[in-house]
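Here's a slice of the assembly, chains where they normally sit.
Each chain gets a letter, A, B and C, in the order it is written, and its residues are counted from 1.
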Amino acid sequence: MRKFSRSTHTVGLPPGTLKPKPSDRTDTVAVGLIAYDEASFTERTFDHVDDCIEFVERDRTTWINVAGLHDVTPIESFGEHFGLHPLLLEDVLNTAQRPKVERYGDNIYLVVRMLDFDAEREEIDSVQISIVLAGNALITFTEDGPDAFETLRERIRSGRPRLRRADTAYLAYSLLDLVVDHYFVLLEQIGEHMEHIEEALIADPGPDTLGAIHRLKRELIYLRKSVWPLRETIATMLREDELPFHDSIQLYLRDLHDHTVQVIETTESYRDLNAGMLETHLSMVSNRMSEVMKTLTIIATLFIPLTFLAGVYGMNFDHMPELHLPWAYPTLWLIMAAAAAVMLRFFRRKGWI
Amino acid sequence: MRKFSRSTHTVGLPPGTLKPKPSDRTDTVAVGLIAYDEASFTERTFDHVDDCIEFVERDRTTWINVAGLHDVTPIESFGEHFGLHPLLLEDVLNTAQRPKVERYGDNIYLVVRMLDFDAEREEIDSVQISIVLAGNALITFTEDGPDAFETLRERIRSGRPRLRRADTAYLAYSLLDLVVDHYFVLLEQIGEHMEHIEEALIADPGPDTLGAIHRLKRELIYLRKSVWPLRETIATMLREDELPFHDSIQLYLRDLHDHTVQVIETTESYRDLNAGMLETHLSMVSNRMSEVMKTLTIIATLFIPLTFLAGVYGMNFDHMPELHLPWAYPTLWLIMAAAAAVMLRFFRRKGWI
Amino acid sequence: MRKFSRSTHTVGLPPGTLKPKPSDRTDTVAVGLIAYDEASFTERTFDHVDDCIEFVERDRTTWINVAGLHDVTPIESFGEHFGLHPLLLEDVLNTAQRPKVERYGDNIYLVVRMLDFDAEREEIDSVQISIVLAGNALITFTEDGPDAFETLRERIRSGRPRLRRADTAYLAYSLLDLVVDHYFVLLEQIGEHMEHIEEALIADPGPDTLGAIHRLKRELIYLRKSVWPLRETIATMLREDELPFHDSIQLYLRDLHDHTVQVIETTESYRDLNAGMLETHLSMVSNRMSEVMKTLTIIATLFIPLTFLAGVYGMNFDHMPELHLPWAYPTLWLIMAAAAAVMLRFFRRKGWI
């Protein structure tokens, strides 16, 4: 079963304690840096965080990406360099968070989830993305997983004017837009998966289909939990004057808000459809059982009385006058046929055959 | 299964990228123009967008209709001419949007869905209508589909004073009114369809009826998703000072709002009724099965003991004194008849027959 | 199935178009007029609207009642005389409206539904009542149906001081009070109907009872739809300064609001009880089927093994030594009785008998 609670949390430790996320990886965490303005563009990868910090510039928009949370060194280093709040750093390492935006002093902390549907395991894979806005720099911390930002990096490299001209607020928006766009892909994958289940439901409403419906229900609960708070998050970004998004990218955020609402509504529609599947499954099984029962009842009610008659004339009483009549046997056949005909007529009137 | 997510969206592309909607059509998109004031009236159709743009006038209300989204040329041309925001143009091409009204600079963007019920496929057909208000001009962009605006065009042609005197805000209202009026037709069609299902439910609660209930559920989910946001949209039009609807057509919008609420409430009632159908179906199947079982039980419990008795006297033991008594055979018949009578009485007392 | 949507609406016609309600009646619509103040009282009935209009007075409270919507002449005449808004007149003729209060210029438009329960058809009959306040005059437009206002007319005739002294706002309140009082009668009728269904549910959970539960569900959905918006309507009357009710009859409206809330809560309770009935029905059917199955199982499991034994000794093998033993037959009877006893004990332990 999917873990719903934050297992990495350490009960009783003082708030702000940093504990690396358990992982099989032991390598140092790679740190990628992109610094750009309208005219220039630099891209570098560092093995050591300290080398990276030297490169952070005041006059250019700088995007730092830290992929992996099994090593707390980069988090601590950036925390110290940018003066990040201990609770913010704890949040980065707590990989079971709800999407939110939070202001810690001069820094903004954003957290969202990148979701993918693994059709084979019938599960949603989730990678938490923490976005920290510290002055001219934007730092992203992600769990291990596929690199989701390549298309955005490509857009920066290719010198898209809107993006290159803009500050970290627009960069943060672009990251959120990327995430929300992925939700549509996810919804389409789940939609296709639901089509398969629906077909299976009609063809064979067995325990396998029931299991698939049940698993889908769980994943939709998870999806809902991951997406609902995002609407609130974007609404906060739109509304709050204190956050840097209010003025500069109002229109873009409104668009993003719209898309998020659309994702949520589709999720809710899926949940409704999934609930309907369970009810349909129950009805399908009942329908099938009803059909099975009808067959049994028709056969049994046809033959049980006839077998009784045959049994009667198989008895060995000395005095059974019917047995000696020459036309008794064919007459009995006629009686039996008549009884069967009456029965069949009764079944037809009942609509069973 | 109906596609719920916006399949045409292009993940990772920068916001504002225009991508034509995939379609089999390759012809150029026809552009219709109607310009009118109280005194005069002009109606034209253009094969090329540029010809149309020349005709847009400052002093008359101009309605331009673009039917088809497989070709982005008209969208780009009008976008350039009227200075429309890139996100607005992207929205026009994204045909899976929720109804909304949005202000982009000086322009207003409205999107609604025209819905039709296809009784044969038991599906709601949906055509997205984008309405752009740019100064004295109103542009409608629609997907392929039947021409829904003819009655309105006829009213303009025939010189209805209220309409001819009015500006684009009233024209936009008239378009919305047309759409909402169609929802009532749709609801009536669905209502009739539900009557058919209810009759089938009583007559034959088989898997076909179950499928119809299930499909209806899906369509009602879709209808709900399409209509709910419209209420919010019209409420926004009523409330917002910045939009041009607030003052001029307050009363008309309030009326429209009322109708929309009525559509929503009827949709919710239909959903309740549909949920009741599923429960009734389950109960009907159980009822039927119960009846089948009763028949089987009555027949089987009547004849199984009698068959046993017949079996006993069909045994070949050398020493079975009953077999040789002259009155044994008729006595057994009497015993059997008595047993059957007792059984039947028991069934009657139970209320099974 | 009850029609939920407004079937009389004419799609595509310009807003404000008047279309008579289809009806079998062809007579002219009678118009009743009551004019009164504290001292005097006049009551008249007119065959022609124009005669009536002459009688409308400035200095006395005048109540005009138009019963029947198949003829639009009175509506148009009063509309012209009092300067009523076209949308208001359209609303009067649209007999599928939600309860609401609306201000059109100087006139107030109120619409409510008078409901009656027809126990035979198990359906709620509904008559729409439109109330227009125009200066000193109050006009009521009703669909065909029983005259619901007689008790109120009687109170005016008998010279009740509170009523005779008051203006049209109090008269409007008195009409609403009459309608809401009728809802309590309706609820009691439905409550009695539910008692009948509950008794039938215990006595015979067959498809008839299921049908009755289902029909009740539909009527409760309809009742809810008709009553819910009334609360909002009365709240608006209480709240809005612009409406003439705010100051003069505050206390009376608060009382009415209370009663409406009580009607709504009782309706919701009925809906809960109705939902429970469906669940109980399903459980009852399952219970019954379980009992039927037990009977079948007991009989079948008792006799099938015994019949097998009888069958064995009915075989015609040449070499069956048991057949020739003198005590074999009675011994077999003993074995059979013992087997039956063991079975019965097993059933008792299982709690089946």
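Here are some notes:
We adopt the following convention: a residue touches a chain if its C-beta (ideal position, glycine included) is under 8 Å from a C-beta of that chain, and two chains touch if they have at least 3 such contacts.
Note that the coordinates shown come from a computational prediction; the quantities given were computed from them, not determined experimentally.
Of the identical chains in this model, 3 are shown in place, and the full complex in the file is built from 5 copies.
Simple rule for what comes next: only the chains that are shown with their structure count from here on.
Set against the Cα centre of subunit C, the chain with the most distant centre is A.
Judged by shared residue numbers over all numbers used at their interface, subunit B and subunit C contact each other through mostly different positions, with under half in common. Between subunit B and subunit C, the centres computed from C-alpha atoms are 26 Å apart.
Subunit A and subunit C have CA centres that are 42 Å apart.
Of all residues in subunit A, those that touch two or more other chains are 314. Residue ranges on subunit B touching subunit C, taken from their complex, read 151-152, 155, 160, 162-163, 174, 177-178, 181-182, 184-185, 187-188, 191, 194-195, 198, 202, 251-252, 254-255, 258, 261-262, 265-266, 269-270, 272-273, 276, 279-280, 282-284, 286-287, 289-290, 293-294, 296-297, 300-301, 304-305, 307-308, 311-312, 314-320, 350-352. The residues of subunit B lying in touch with subunit A in their complex are 1, 3-7, 9, 11-12, 14-16, 85, 87, 91, 96-98, 100, 102, 104, 204, 206-207, 210-211, 214, 217-218, 221-222, 225, 278, 281-282, 285-286, 288-289, 291-293, 295-296, 299-300, 303-304, 306-307, 310-311, 313-316, 320, 322-324, 326, 328-329, 332.
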